[in-house]
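Yeah, one chain of the complex is gone here, protein chain that is, but the others are all in their spots.
Chains here go by letter, A and B, matching the order in which they are written, and residues are numbered from 1 within each.
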Amino acid sequence: MMHHKLKSLVLVAFLIASMLPIYWMLNMSLKTNEEIVGVLSLWPQHLTFANYHTIFTDPSWYSGYINSMIYVALNMVLSVTVALPAAYAFSRYNFVGDKHLFFWLLTNRMTPPAVFLVPFFQLYSTVGLMDTHLAVALAHMVFNVPLAVWILEGFMSGVPKEIDETAYIDGYSFPRFFIQIFLPMIKSGVGVTAFFCFMFSWVELLLARTLTSVNAKPIAATMTRTVSAAGMDWGVLAAAGVLTIVPGALVIWFVRHYIAKGFAMGRV
Amino acid sequence: MKTDNNRAWFLILPVLLCVAFSAILPLMTVVNYSVQDILSPTQKVFVGTEWFRMVMLDGDLHSALLRQLLFSGSVLAIQIPLGILIALCMPADGWKASLALVLIALPLLIPWNVVGTIWQIFGRGDIGLMGYTLNSLGINYNYNGNSLDAWLTVMVMDIWHWTPLVALLCYAGLRAIPDAYYQAARIDGASRLAVFRYIQLPKLRNVLMIAVLLRFMDSFMIYTEPFVLTGGGPGNATTFLSQYLTQKAVGQFDLGPASAFSLIYFLIILLFCFVLYTWMQRVGTGDQK
Partner (left out) sequence: MARIELVELAHAYKPNPSAPTDYALRPMSMSWQDGGAYALLGPSGCGKTTLLNIISGLVKPSHGKVLFDGKDVTQLPTEARNIAQVFQFPVIYDTMTVHDNLAFPLRNRGWKEAEVKKRVQQVAQMLELSGDLKMRASGLSVDAKQKISLGRGLVRPDVAAVLFDEPLTVIDPHLKWLLRRKLKEIHHELKLSLIYVTHDQVEALTFADQVVVMTQGEVVQTGSAQALFEAPEHTFVGYFIGNPGMNLLECTVEDGQARVAGQLLALSEPARAALAGAQGKITLGVRPEFVECVSADQAGADTLAATVLAVRNMGTHYLAEFQLGGVTVAAKLRAIDAAAGDSVRLRFPPERTLYYLNDKRVA
């Protein structure tokens, strides 16, 4: 089919345009600062891994990655754990105020993070959670939990109620039924949810930076201080940037089968 | 069918506790501040709706709001059709589909400040490919000094960043269409355009609604990426609502007016989303008459 070729052409053109800025950063990360500011080249004339070396050996750099990964993982686990029973309730039961509650949950997703800046700062200082991974994880739950409940509810509604009833007749207790029977049926839903929680937590910067200073500082905050006496450390900055893409690329590679299937089975 | 059971509240409790802690308490603080003049940590004076009035009349706010609307409208107008187009061009299965999925989704997984940094570098005339190329083609491109250039760069950055979300959602929606529809269309002798118009587009309705809602909300709340790229400039050419708010709250430390604006900000988004959601529901239920 002729339009088959056209489709491939458009797709490839888009992918090239899309990857170009990322490639450029990768390109820069493999050059020395002198080469970067000296001559503009499409690939490194003098390939160097020094920038990456700096990041892997300098604690002030790599601790940023570790911090980010800790609070993102924490957030994923908390968000999904908390959202699962709630989604089940929304999917299976009518109860007083359920529609209003659902809507209220969604409104949290609609609140600009900037609104929370100062209040969060004060709140978390007051409870002594300032500069902890837990603080960022909790803060991010405000946006991730509504999304998690929404997505999971969609998947759960796709599982017929008869399965629940059969399990109770067979003598399963609720926790056993939930873990042994129900969860495996919505596996891809949990995968999609975890993916989105990861995504939104990993990329969010404003709150993560506000709530941390030293101990739990995310990599994004570290990246803003690459100006030294010798000028902007472009190479290291670029390397740091490239490294922030790696976890995301890995995650999406692992869930690639579930993305299309998961979206399709869920709310869409 | 759902059953009535108020004990479901126990299942909701964890969510309630976590979200309430992080959402209701701060919001209460915001409401609190919005009606008070904070002269010092110990001196607070109740001023009622004064801040609200002040904020609504603030010229800076109006400009920021207009800029925000222009921005959100423009990027949405490009992202949605572009996303649909990309989704239509993606292969249905096989290793090519997996590869395309991963590559397309990549911009979505980059921390937002890095997104800003990437484009900051990319657009520079000295070390950035785009800036260098544009300048060598004779186009005088400078996103730091020229307002139009700054706008275009911010828009291109946002389109680069978020079109993949629309594309992924539409891709999933397209995969959900059973083959039988395409087969029936072939038997009916439908043209390619007719297939898109009468089968694909209607079946993408739900997905598109989600995409438009999400994109509108997020673009209206955008902060980090333009802040890193242009800092809101030149001047305040690219200062959108979130940055305006942050400037007021943190920069000028005007907590009262900032809080008042926060509430207004939130309500604007809520209103838009409610209208959008209801409208699309009505279009949907129109089918069910």
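By our rule, a contact is a pair of C-beta atoms (placed from the backbone, for glycine too) under 8 Å apart; a residue touches a chain by one contact, two chains touch by 3 or more.
The shown structure was predicted, so the numbers you read here are calculated from the model rather than taken from an experiment.
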| item | value |
| --- | --- |
| Shown chains that the omitted chain touches within the full complex | B |
| Residue in contact with the excluded chain [from B:4, B:60, B:126 or B:188] | B:188 |
| Candidates B:199, B:214 or B:276 - the one touching the absent chain | B:199 |
| On chain B, residues whose C-beta touches the chain left out of the figure | 178, 180-181, 183-184, 186-191, 194, 198-199, 202-203, 286-289 |
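The rule is simple: only the chains that are shown with their structure count from here on.
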| item | value |
| --- | --- |
| Rounded Å distance between chain A and chain B, as computed from the means of their C-alpha atoms | 16 |
| Of all residues in chain A, those that touch chain B in their complex | 3, 7-8, 10-11, 14-15, 17-22, 24-25, 28, 36-37, 40, 42, 78, 81-83, 85-86, 88-89, 91-96, 98, 101, 105, 107-120, 122-123, 138-139, 141-142, 145-146, 149, 161, 199, 202-206, 219-220, 223-224, 234, 237-238, 241, 244-245, 247-249, 251-253, 256-257, 259-264, 267-268 |
| Complex interface listing, chain B residues touching chain A | 1-9, 11-12, 14-15, 18-19, 21-23, 25-27, 29-30, 33, 85-86, 88-90, 97-98, 100-114, 117-119, 121-122, 126-130, 132, 160, 164, 168-169, 171-173, 175-176, 192, 206-207, 210, 217, 220-221, 223-224, 241-243, 245-246, 249-250, 255, 258-259, 262, 265-266, 269-270, 273 |
